[in-house]
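The complex is shown incomplete by one protein chain, all other protein chains being positioned as in the whole.
Note that the chains are named A and B in the order they appear, and that numbering of residues resets to 1 at the start of each chain.
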Amino acid sequence: MTMTQLDERLGETSVLPAARRRLHELLGQRFVRTIGVTVIVIAVVAIIAGLVSHSPDVVWQAIITGLLNGGVYSLIAMGLTLAYGVLHIINFANGSMLTLGLYLAYVAVHDWGMQPYVALLFVIPAMMAFGALTQKFLLNPVMNGASHNQLLVTIGLAVGLENLILLIAGPNPVSVTLPHGGSFSLFGATVDLGRLYAFVGAIAMVVLLSLILQKTPVGTAVRAVAANPVGASLVGVNIKNIYVLTFAIGGAAIGAAATLIAPFQSITPTTGDVFNLTAFVVVVLGGMGNVAGALVGGFVVGLTEQLAGIIFPEQSPLLSVFVVFLIVLFIRPRGVFGRAS
Amino acid sequence: MSAATDERALRSRAADFDWQSRMLPSRLLGAQSTTRGLVTYGVLFVVVVLLAALPFMIDTATMAIATRVLIFALLGIGWNVMSGFGGMFSFGHAAYFGIGAYTTAACVVHFGISPWIALVIGMALAVVAALVISWLAFRYRLAGAYYALSTFAFAEVLMLVAEGNDWLHRTDGIGLPVAPGESWWMFNFKLNSPNYYWIAVAFVGVALAVSISFTRARTGRFVVSVRDDEAAAAAAGINPLRYKLTAVAVSAAITAAAGMLYMEYYGFVDPTTAFNSSVSNNAIITAVVGGVGTIWGPLIGAIVTAPLTDLINGFLRNPPAGLEFLHGHSGLDLVVYAAILIVFVLFLPRGIYGSITHWIQRKRRK
Partner (left out) sequence: MKKSVTALALGTAVIATIALAGCSGAAAAGGGTAAKSGTKVDKVVIGSLHPETGSSAADGQAMDNGAQMAVDAINKAGGIKSLGGAKLELDKGDTKGTPDVASTEANREISDGAVALIGTYASGVSTTISALAEKAQVPFVMDISAADSILQQGYKYSFRVQPSATAIGTQGADAVAAIAAKNGVKLSKVGYLYDQGAGETSLEVAFAKEAKAKGFTVDTAIKYDSMSLTDATTQIAQIKAAGDTTLIVSGYYADSLAIAKSIAASGIKLDAVFGVGDGAYDQQTFLTDAPNGGEGYYNTNYAIAKSAEGQQFATDYQAKFNTPVRTGAALAYDAVQVIAAGLEDSGSADPVKLRDAIAAEKSYTGIAFGSGPIAFSSTGENTSARTVATQILGGKVTVVYPDDQATGTAKFPAF
C-alpha cells in the first residue's frame, strides 16, 4: 500500500471538510441526523429547564454558560483524544499536565511579565517538549506491552507531577489576571471575555489540528499509524517517532488549553483534577480520536451540566453528565460521531 | 440477539484496545496436573500461615500497615480475576468496593445487623451491579477502552448518587460508632487487636483459594481461553458471554469483601472514600506491579506498593547524615512513590511475579 492510497482510505472516514468530497460525506445522513437529534434533545431539555425555573433569562444564561464551558472542556480534552486515537493510551495524566501548563503560564505572566496570551508562545513549546520527552522515555518503552502498563505510567505521572508542583510551587492558590478582561451582555446573558477567547481558541484549535492531520505529510503519517501501525511501518513510517510526535502535539494542545483558561481559573496543584473526569466524558462522547467530535462532546457536557443544575437542584450536575455519558455509550458505543482516524 | 452475533461484535471491537493478546500465554496460568494443583494449594497454606504468624513479630503500627496491605491485596486479587484472567479491563472497581463498604455501613448503623450478614448482602449487591453493567456493556458491544470507561463512569455515578442520598448521609458519610467490649459477631475488637489482621489474612487466603480454583476449574480455563481467542473458544462451543459474566461476578464479590473489611477496620466511609477513582487505581497498581494474570501477583504487588509511602516517610522523617535537606517536604513521598511505580512498569513490564516466572521459563528452555 502506498502512502497516497493510505491517505485516500483514511480520508473516507475523516470528519473535517478538507475537500468538497469530504464535505459531502461529512454532511451525510448520519452526521446530520446526529446533530439534529442532539439539538432537539438539548432544546427539549432547555424547555423543561425553563418550565422548572420559570425564567427564560436563567435558561438563556445556562445555555450561554454551557456553551462557553463546553468550549473549555473540549479544549482540555483535545490532547486526550489525540493520545487515545493514535496511541490507544488512556492518559490519566491529562489533568496534571494541564496543571503544569497553568503554572507555566503563571510563571510567564507573573514572573516574566508576559501578556497572558503572549504566554502561549512559551507554554506551547514547553508543553510540546514535555509531551515529547514523556512519550520517548516513559511511554515508548511500554508501547508494545499491555495497555494496563501504559495506564499505570500515566497514573504514576499524574501523581508525580501533582506533587512535584506542590513541592516547588507550594499549596497556595495563584492566579493570572487578564489586563483587559471584562464581560458584556448578550441579550441579557453574561459573556466573560476570557471565556469567549477560550471558546474561540477551542474552535481555532479544532481547525488547526484537523489541518495538521489532514493536510500535512506528518499528519498523514500520524493517521496512518493510528489506523494501521503495521501497514504504516511497512511503508517506511517510523512508528516510535510518530508516537513521540503525536504526544508532543497532544502536549502542545494541553499547553494551549492551559494558557487560554489561566485568566479565569484559580490555580492550585490539584486544579487539573477538576477537569480530568469531564475530559474523559468529552472524549468518549465525541468519539475517541475525533478532534471535531471533542468540540461537540464538550458542548454536550457543558450544556448538560448547566441545564441539569436547574432541573435537578438536589443532585450534583455531574450525575446527569455521567448518566448522559452512559446512555450515549450504550446507544452509540463509538461516541456520537465515531472515531476519526 | 443471538450469542453468535454478540461474539462477532465483541471480537471485532476488541481489536482497538487489544491489550491482552500480548499477555502471558494462558498455559503459564493454570497448572494442569493434580500434583501441581496440590502444590499450589500447599504454597497458599504456607503463605497464609506465615502471614498469620506476623503479629507475633511486629509492633502495632506495622500491623496497621500490614492490614492495609491485605485490603489492597484483596482489591488487586478481585480486579485480577476479571481484568487479568478475564481480559475485561475494569477502570471502575471502586464501584464494587464502595458497594461492599456502604452495605456494611448501612446494615450496621441503620439496622444493627451483623457485618457478616452485611458482607453476604454486599457481595450479592456488588455481583448484581457488576452483572448489570457488564451485561449492558456486552449487550451494547462495548469493548476495550470503551468498556473500561463505562466501568469508570458507573463508579462515578454511584459516588454522585451516594452524595445526594439522605439515607446514606450524603457527603457526611457513615461512621461506625465504637461499641464497648469485643464481639466476633459484630466484628468489634480492641484497637490493635490482631483479630482484625487475622480476619484480613483469612479473607485474602479465601480470595486466593478462589482464584486458584477458578483458574484450575473448567470455568476459569474457559474464561482464559475466551480472553485469548474468543472466536476459537466460541468455535469450540464455549459461550463467551456466560464465562465473561462469571469472571465479572467472582471479581465483584471479592472486591466487595475488601470494601466490607475497609469499613469495619477504619470505621468510616463517605462517597469519595468509597467510589473515588483512586480506589480503582489502587486495584490496578497492585495487580500490575505484582503481575497481571498471575495468582500471586496482586498479593506481592500489595506488599510492595501499599506500604511504600509509609516506608519513604519513615526514611524522610529521620534521614541519614547528608540527606537532612530532604526532611519536611510535603509531597516528596508521593513523588518518590510515583517514580518507583513508573520504574517498576518500565523495567518489570510483566510485574514482579510475572517477570520472575518468565525469567525462569526462559532459563529452563536454554
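Worth pointing out:
Convention: contacts are C-beta pairs under 8 Å (C-beta built on N, C-alpha and C of every residue); 3 or more make two chains touch, one makes a residue touch a chain.
Predicted model, so just to flag it, every value in this text is computed and none were measured.
Touch with the chain that is not drawn comes from one residue among B:L54, B:V161, B:A202 or B:L326, which is B:L54.
Taking the complete complex into account, B:V39 is the one of B:V39, B:A217 or B:V343 that touches the chain left out.
By the touch rule set out above, chain A reaches the unshown chain at residues 53-55, 57-58, 61-62, 64-66, 68-69, 72, 163, 166, 170-175, 182-183, 185, 189-190, 192, 195, 264-266, 268-271, 273-274, 278, 305-306, 309-310, 313-314, 316-318. For chain B, the residues touching the chain absent from view are 31, 35-36, 39-40, 42-43, 46-47, 50-51, 54, 57-66, 68-69, 71, 163-164, 169-173, 175-178, 190-192, 262, 265-268, 270, 272-273, 295-296, 299-300, 303-304, 307, 309-311, 313-314, 318, 330-331, 333-334, 352-353, 356-357, 360, 364.
Everything below uses one rule, namely that only the chains that are shown with their structure count from here on.
We define each chain's centre as the mean of its Cα atoms; on that basis chain A and chain B are separated by 31 Å. On the chain B side of its complex with chain A, the touching residues are 13, 16-17, 19-20, 22-23, 83, 89, 91, 136-137, 140-142, 145-146, 148-150, 152-154, 156-157, 160-161, 163-164, 277, 281, 284-285, 287-289, 292, 329-332, 334-335, 337-339, 341-342, 345-346, 349.
On the side of chain A, the complex with chain B involves touching residues 84, 88, 90, 92, 138, 141-142, 144-149, 151-153, 155-160, 162-164, 166-167, 171, 277, 280-281, 284, 288, 314-316, 318-319, 322-323, 325-326, 329-331, 333-334, 339.
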